[in-house]
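As you look at this complex, bear in mind that one protein chain is not there, while each of the others sits in place.
Up next, chain A:
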């Protein structure tokens, strides 16, 4: 996926930005006036992304501030009203889930119940936007310096975590799980689809941020070398991070497995009044068999409460996205020694990564805005950035309401996926066929002095567009076959997630999200065509 899709498309975007020396709207207008819609679509997608992405930073701030307590607030359940037991919701779910769903999000049972804006996450969101504004205030020059910091620090933290993770008890279980190929999963096409999509978003293709950043490069910069280095570094960092993740994951799974076993042992020891230390993990199965035969009636009473503990099922409860970061990791951290230190380090790293992504997004929005003469003549750069941040922050307050996480999931799943695929497809086709592959090749040679190898040409002209089209077809067919879209809602009485259908207005908003970015391309093309026709109509009678 990386070789076939990631590297060629990355090189393409960097080359376009470097050659055209403008942000995404201007760059595509230069290639063909009908195509400035692609740039507009990129800006719209980046705008949607920046709206919801900073909420993750707000949550990271929240957890970071709460990490300075002993004990960590997500490691213990709060006690209930008459102090005889723990809070009911917390008992049913785990304490980390309770902290995430109740204390952080205060989530409502479904997307229809909107609730009020929670002031705590709202404060953190304002802080997150202020921090982003501080970094982009002075434009790309200052952003470049900040990115030195935000890009290198996570590597240090990951290294520390790698050392800590590998020395944890049970880490090897996780690593073994990660490296054993699961053949049935590899045969499933969904895994390959996910891999392709992941490469897309990991490299940041189609957002316009790459074009924006490349436009600040020297024209003679060797972007082919950069494209290869960046994509290789990106993938090796992913593997590095997943080694860390899986070792911590193995620790958590082993810990849960052992506590499950201990609970079963305790239950049996209490029910049958066995001697202490008689039941251990190794002889558990034998003793269970013996008890079943010796005291069948009593065993049958106790049997429903005995859980089948299995390391495999613990490892298989794979989660991704916000769930991984905020639930699984915090659960693993609370069991480590000196958990405050690990927690602070982890959320600081998460913040650095999140702020780094935000900087790229806002650069993608701001570069076209500051490039356009109409806006930048009225307002100075600082005011434009401030306005963009303020508008995004105000809209982002929606995600701090009680149903905010459901809206966040909508944006996360639908705002970018289809639109980006379409944008990158149009980009590739435009450069190869509309602008002309030979013309682009000679441009590149004039600019960098390097000859374009056959590999890149084959990829750009043939393989990558085909791949993207197949991805596109897959997503559409998947949607059509499942009929309606569903989401996971948190049920407070059960203490777990339940699947629900989206109400019609949510579906309408999803459609609007996807349409507003993809429709830009044909609409702007149509608009340019009409204005040209009108202009031609004006000049003909005159001449």
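One rule holds in what follows: a contact is a pair of C-beta atoms (placed from the backbone, for glycine too) under 8 Å apart; a residue touches a chain by one contact, two chains touch by 3 or more; residues count from 1.
FYI, contacts and distances are computed from a predicted model.
From the set "Collectrin isoform X3", "Aspartate aminotransferase", "Eukaryotic translation initiation factor 3 subunit G" or "BBSome complex member BBS4", the protein name that UniProt assigns to the chain left out of the figure is "Collectrin isoform X3". Screening A:234, A:269, A:372 or A:528 for touch with the missing chain picks out A:269. Here the missing chain is touched by one residue of A:68, A:149 or A:505, and it is A:68. Of the candidate positions A:21, A:138, A:226 or A:457, contact with the hidden chain is made by A:138. Across the interface with the omitted chain, chain A contributes residues 61-62, 65-66, 68-69, 76, 78-79, 83-86, 123-124, 127, 130-131, 133-134, 137-138, 262, 265-266, 269-270, 272-277, 380, 382.
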